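Complex shown without one protein chain; remaining protein chains in place.
Chain nomenclature is as follows: A, B and C, assigned in order of appearance, with residue numbering initiated at 1 for each chain independently.
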Amino acid sequence: MTPDLSVSIGPISLGRPAMLASGILGISMEVFNRIYRNGAGAVVSKSLSKEPWEGYANPTIVGIKGGYLNAVGLSNPGAPYFAEMIKPNKDVPIIVSLVGSIEDEFEFMVKQFENCNVTAYELNLSCPHVEKVGLEVGDDPKLVTKIVSRVKSVAKAPVIGKVGLGTTNYLDTVKAAIDGGADAITAINTIRAMGIDVETQRPILSHKIGGLSGPAIKPVAVRCVYEIASKYDIPVIGCGGISSWEDALEFIFAGASAVQVGSAVGDRWIDVFSEINDGIANYMKKKGYSKMSEMVGLAKRF
Amino acid sequence: MTPDLSVSIGPISLGRPAMLASGILGISMEVFNRIYRNGAGAVVSKSLSKEPWEGYANPTIVGIKGGYLNAVGLSNPGAPYFAEMIKPNKDVPIIVSLVGSIEDEFEFMVKQFENCNVTAYELNLSCPHVEKVGLEVGDDPKLVTKIVSRVKSVAKAPVIGKVGLGTTNYLDTVKAAIDGGADAITAINTIRAMGIDVETQRPILSHKIGGLSGPAIKPVAVRCVYEIASKYDIPVIGCGGISSWEDALEFIFAGASAVQVGSAVGDRWIDVFSEINDGIANYMKKKGYSKMSEMVGLAKRF
Amino acid sequence: MQSVSKTPSIRIIEKVIDETPTVRTFVISDANLADVLPGQFAMVWIPGVNELPMSVMVIPEKGKAAFTVRKRGVSSTALYDLKAGDQIGVRGPYGNAFDIKDGKIALVGGGTGLVPLLRLAKFAKPTNDVTILMGSKSKDEVFFEDAANQILQNNKHQVIACTEDGSYGEKGFVTDVLAKLAQTTKFDAIYTCGPEIMMHKVVQLANSKGIFVQASLERMMKCGIGICGSCCMDEVMVCHDGTVFDGEFLANSKEFGHTHRAKSGILENY
Partner (left out) sequence: MQSVSKTPSIRIIEKVIDETPTVRTFVISDANLADVLPGQFAMVWIPGVNELPMSVMVIPEKGKAAFTVRKRGVSSTALYDLKAGDQIGVRGPYGNAFDIKDGKIALVGGGTGLVPLLRLAKFAKPTNDVTILMGSKSKDEVFFEDAANQILQNNKHQVIACTEDGSYGEKGFVTDVLAKLAQTTKFDAIYTCGPEIMMHKVVQLANSKGIFVQASLERMMKCGIGICGSCCMDEVMVCHDGTVFDGEFLANSKEFGHTHRAKSGILENY
């Protein structure tokens, strides 16, 4: 019997457990198609704003020990353009990531997708390097509740809140998102970080401070998933440093219903999705599991 | 002209820029002697409590991708025992790290050291895996101010507050320590994290959640030092993932007056101190610096 | 295995060579970049300004690499204005490489697009009969003619400079000169790098004659390593799946020769 790799994240059902994380190769429908064919359970778009954004000057993404440092500055073609692009899509489960400062912006953006096939919306409450959006929103639990409930009131698809480590307790942000009616939580975004080049004595990123991603943040992300899943009754999507099936399972055991893969694409290319699928299927066979849900949160029993 | 490696951290003067971080090999006078002879500018003791603590069961420290995960549980022989041990010390600059829940405990501990040669006290406001102390104190800025000002009122040596990433804005903790009269800030402690073994589905540490240290956290630590040094006028000691002279300089350029080295001892052994000294001295020669202070915060000019 | 760096390393500019009034070559020491494959590029950091993708120019001395830069917008001009002794950061090499076929090959380049083609020339097999066509507007924009002859000294070869105004070499667009040549010469493979409209014509020509053809493309690049997606074209990432693509793939591309993405990711027409 081949194990069933499909997952349910509250109201969201996907055929495979690992999605493409937001901001990774996330602006073209053809690329989404390719990544889905290569084994991703869904693709999360680049975070979209009301208007197109150019982002920061390069260097915006560099490798460092243990992962990557980025401050792309949320460059994106804007929600209206993106909605137009995905209109023809039928097959690929697309999770639309949105970023903004106030409820009205989010409502405007969601309305663009009325005639699109959207699997869910993921609200970026956690980008650590752009002012007035992302983490600055996530750090304001009252605003989070307002935004989530507004999006819930206009969106036909489920709504996910994506959290990260900011200046308030991220568990309060989770609570605020739950209060607003969120269907699931993605944890975590990159962690605010910086690299300085010793020769030039300059910050490497043009924006100076950016976000750390990749293997370096995995143990922190696993901890967050474990804490959220232990404290609240809401499905969690694990994200942060996943680059193998073992990593993916670590998040599942911590309490994640599904996972997202970002930086690992830069190390293992898009083969990473089928590697994760195959590895998990083998593990399930060996250990005698038939469904993914049997494994969610198993570490909590110890 | 050989460059001068001595550093001033506010009122604290050390002959060399890199200290042994708290909790690393930090319980024996003979070991302190050896590490000092091997090039450390000072040694920070294991965090001491009022009474001896046994700590948690093993596994307490394991290696993981990018560094180490530990939840030692602050095992330590207690301040009175430790004070007795270091009484004969004349040569080695010892920074005594203290951990506790309320002002009275700290006062009691400082009093133990009345006849000891203490270079400074470092208050652990940031251990992420023991209840009622460490981060739980650091997350309460009012308590931080109370503790720091009490210690300042009884201690003859300078007082350093050691911060980390908790559930409140660590910059508020820094502010609270400054308000209490702290002479310097050490940033950062380990970051709350977790590892799960996929075969057994168990958290690897016996305490389940512990702290992440090593190269993985360096970019986060550099960011914190940069933020503190940019926002407040207080000397900063950089700590987190330093394992080479380049790493040490990255912190200096970010605004640190000196650095601490922890996990790297597990990778490069105690030779790491002389490697850092030599590397920095060569850099200074090459670039024409004669004093460490000329290099502090140079990245802030960009 | 090639060693690939994802973190910028600082290099000192050791020498600056004026190629034309708007093109300069900057020489550095970098064992890693000295031996990149033809088509591969590096990300070049101009501290305080920008980081740009740049093909790696052939330098005869061991362990040396170079970038040949045309002064265009703010960033390339800042790079162009650097002096010997200045610092740049480099990371790479990234991307795939040209496949070198046997027999008669043509390299068709315009401007700094010649950089990867000259590296290809350096990797040419002894049996390759190499024709290099270099396009430019006028005489004072012609460069790398000597370098090409030098690199190909042990091969049967010809270097043909084409100027649009006829002030030097053959008169006309490099694509027209190629078309004429291809009527009499049976090329086994054509390689091209330069302005996309030019490459598009070269690929069409080669495809129509059934000649193997590869083009090295340019797109907006941020990461250079297949993470950010800013360089995507159809379903490929030019930085990771390319920059070199076959005529067959390019013939089916909806974007090649027509559109490219702006910094925001919006498709714009060429």
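One rule holds for everything that comes next: a residue touches a chain if its C-beta (ideal position, glycine included) is under 8 Å from a C-beta of that chain, and two chains touch if they have at least 3 such contacts.
What you are looking at is a predicted structure, and each value in this text was computed from that prediction instead of being measured.
Within the whole complex, touches from the chain that is not shown fall on B.
Set against the missing chain, the residues B:N76, B:N124 or B:S243 yield one that touches it, B:N76. Those residues of subunit B that touch the chain absent from the view are 23-28, 30-31, 33-34, 46, 52-55, 57-64, 68, 70, 72, 75-78, 81, 195, 197, 199-200, 202, 204, 206, 262-263, 265-266, 269.
In this section, only the chains that are shown with their structure count from here on.
Distance from each chain's C-alpha mean to the overall C-alpha mean is smallest for A. Distance from the centre of subunit A peaks at C, each centre being the average of the chain's Cα atoms. Taking each chain's centre as the average of its CA atoms, subunit A and subunit B sit 33 Å apart. Work out the mean CA point of subunit A and of subunit C, and you get 36 Å between them. Touching two or more other chains at once are residues 302 of subunit B. Shared interface positions of subunit C, defined as residues touching 2 or more other chains, are 48.
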